[in-house]
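One protein chain is absent from this view; the other protein chains keep their places.
Then we have subunit A:
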Amino acid sequence: MMRAGFAGAAVRRIASTLGFMLLALVVITVIWDLSVRGLGLDSFGTPTPWRVWEWWALEPDSAEHRRVVFDALGVTVRHALSGYVVGSIVGIGLAVVFTSAPRIERASLPTVLFIQTVPILAILPLFILIFGRGDLVTTAIVALTVFFPTLVWVSQGLRSPHPTTVDLFRSLDATRTTVMIRLRFPSAVAGLFVAARLAVPGALFGAFVAEWLATGDGLGYLVVTSMQAVGGFSPLWAAVSATTLLTMIAYVAVEIVEAIALARYDPDQLAAH
């Protein structure tokens, strides 16, 4: 049951994000065009936005060009998605465990913080050594990137119900499991999406970097190969643009799914942002 006021707030917020992203896209494209022509970069082969558009849509080979980019995009999405699912499951699972057993949390916290202080992507070669160069390494990298924000924010959400509400549940003879499922989980939905705002772009970036170094497929690798510009840099810029647009679309998608989920589970949070 969606209350009209809250739905309005959510729609306004999504529209505002979309609006700013489009504005930023326009600004960036203009700066891009002006710098290339103003700084004379086109003599180095740096394409203007129009040149990339020609490569994308107007040349006889354009359909083939588009296919290459979309194929790579699909691979990257697959990598990011599998890692996101694994990382979220682990993050949510640990959050539930930590909320149910504070002693385990206290003991594990230093280890968790330690893992997080080390930039995973920096020690990527080690992951390649251990996990090889296939889908396993990308899933591992992305999962590690996604897991910490998810753990932090879902824990926050699980703990947010007021103690008086918990007492109410207990007074009605609810078991701890019931409290967890009926009370804490809905409160954690908001937290999951706060984490998703960081984790989804993070997952895409992690997949991108893992592809760059390890797997030899996907948008990351496409950028690497197109850096050895055989026919000009248009493929490189197209691949970079595709990655950027993909991340933006994913972010907006998160906000939309969040609005739907919160409308169902936690309508008060819809207006709270």
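Assume contacts are C-beta pairs under 8 Å (C-beta built on N, C-alpha and C of every residue); 3 or more make two chains touch, one makes a residue touch a chain; residues count from 1.
As a working rule, contacts and distances are computed from a predicted model.
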Which of "ABC transporter permease", "Spore coat protein JB", "Acyl carrier protein" or "CDGSH iron-sulfur domain-containing protein" matches, in UniProt, the chain that is not displayed: "ABC transporter permease"
Touching residue (missing chain; options A:30, A:123, A:181 or A:257): A:123
Interface residues of subunit A (partner: the chain not displayed): 16-17, 20-21, 23-25, 27-28, 35, 39, 41, 44, 46, 103, 106-108, 110-111, 114, 116-119, 121-123, 125-126, 128-130, 201, 205, 208-209, 212-213, 223, 227, 236-237, 239-240, 243-244, 247-248, 251
